[in-house]
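For this depiction, one protein chain was excluded, whereas all remaining protein chains were kept in their positions.
Order as written gives the chain letters A, B and C; numbering starts at 1 within each chain.
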């Protein structure tokens, strides 16, 4: 146990964050496919890791900056169904930035033997940046600059 | 234990189905509020009970009719946050009906001492009716007639 | 909407708390049965309602008494599998009480047309009573007296 395996943070591919997910029993339902509500979980795991890769984890956000991300709206298109043992890739992109909000576009595809295959789900989430009392807050300047650069960079 | 308590199916109030939910620990997250993905679970519990009240349970749909409901898209507006121990009410209404699809509008409110209080979430779900292989299917005639009546009835 | 439907708190049958649950898609998995981890959720919903019936809800515990229940150990026997649409009954009983802990025995059965049918799961949970910093705390005297009476009453 010289070096311990560590959970993945995914990686940036230009302005797009790539995050892989394995489908386990817990995420499927009796229809034998992933339960439709669970794609919001997959999407949040990916956004969390994208924020970590660009420099901000949740604990840091809360403890240093007193900030929390609150989902304001979610628009989910279900395209094909994913099943047990599937490998999925979540691609996350900053679509828009406001003073105290951001819009993230997230595409979930199945990973096949020769690369990305079926599009599974396409999500657009509007996220509000708030303090712990729920009041809108501006992002710290350096994080805001990073997200603007990602929004404007060509994929 | 003369009569066992039974789980509620909710009830119809004209064309609107009312379904009460208690928020337990399992549904909250470290932000101390209900996890945003879980409102899709609350909404599905309510749609399931509405279908049961109008005459069709899942097992019956699958075994007698070979039909399954597949969520095609979900549009969720988060309005206020619900917290541990809250009592919520899900109001479900048939907004539109197609040949092999239906659109359901679902509003989730907090129940307070004097009736309905804060609007928590507002969901619109487009549901496809499919067979177990995923091909579009028409609803059985009597269920279709019932849903049409509910769509057209004034609330 | 003269009187709103409300979520059930279950009921006491002598010293045993009875709590009904409906199995929804979210709780099943691709094996077409309830996911094994979810019985711990069912059990916690039932314990929460038992505490509410005997006079203490979570918010009250935290805000008035500064107390939290922390699960110390869980021993789960899986006897038969529950499936989508099943109606289950959770029976909860106080098995033992310590200064800052209690042991709850919980049996989950399927409800059939003529009453309780298959035993689905049998759980024993040891619960520690702690303050928000995790230090052991005594239960308030009146709750402690109530739980002792339930422990000693014949079922």
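Criterion: a residue touches a chain if its C-beta (ideal position, glycine included) is under 8 Å from a C-beta of that chain, and two chains touch if they have at least 3 such contacts.
Computed from a prediction, not measured in an experiment: that's the story for all the values here.
**Q** For the chain left out of this view, which of C:41, C:105 or C:148 touches it?
**A** Here the residue in touch with the unshown chain is C:41.
**Q** Tell me which residue among A:89, A:108 or A:143 touches the hidden chain in the full complex.
**A** The single option touching the absent chain is A:89.
**Q** Tell me where the left-out chain touches subunit A, residue by residue.
**A** With respect to the unshown chain, the touching residues of subunit A are 1, 4-8, 10-11, 13, 18-22, 24-26, 41, 44-45, 48-49, 57-59, 84-85, 87, 89, 111, 115-116.
**Q** Given the full complex, what residues of subunit B touch the hidden partner chain?
**A** The missing chain touches subunit B at positions 25-26, 28-33, 35, 37, 83-84.
**Q** Provide the residue numbers of subunit C that touch the chain removed from this figure.
**A** The missing chain touches subunit C at positions 31, 36-38, 40-41, 44, 68, 70-78, 81, 134.
The definition used in the following text is that only the chains that are shown with their structure count from here on.
**Q** Need the central chain here, defined by C-alpha centroid distance to the all-chain C-alpha centroid.
**A** Smallest centre-to-centre distance to the global C-alpha mean: chain B.
**Q** So, what's the distance in Å between the C-alpha centres of subunit C and subunit A?
**A** Computed value for the inter-centroid distance: 35 Å.
**Q** Could you state the distance in Å from the CA-based centre of subunit B to that of subunit C?
**A** Spacing between the chain centres: roughly 25 Å.
**Q** Residue numbers in subunit B touching 2 or more other chains?
**A** Only 41, 44 qualify.
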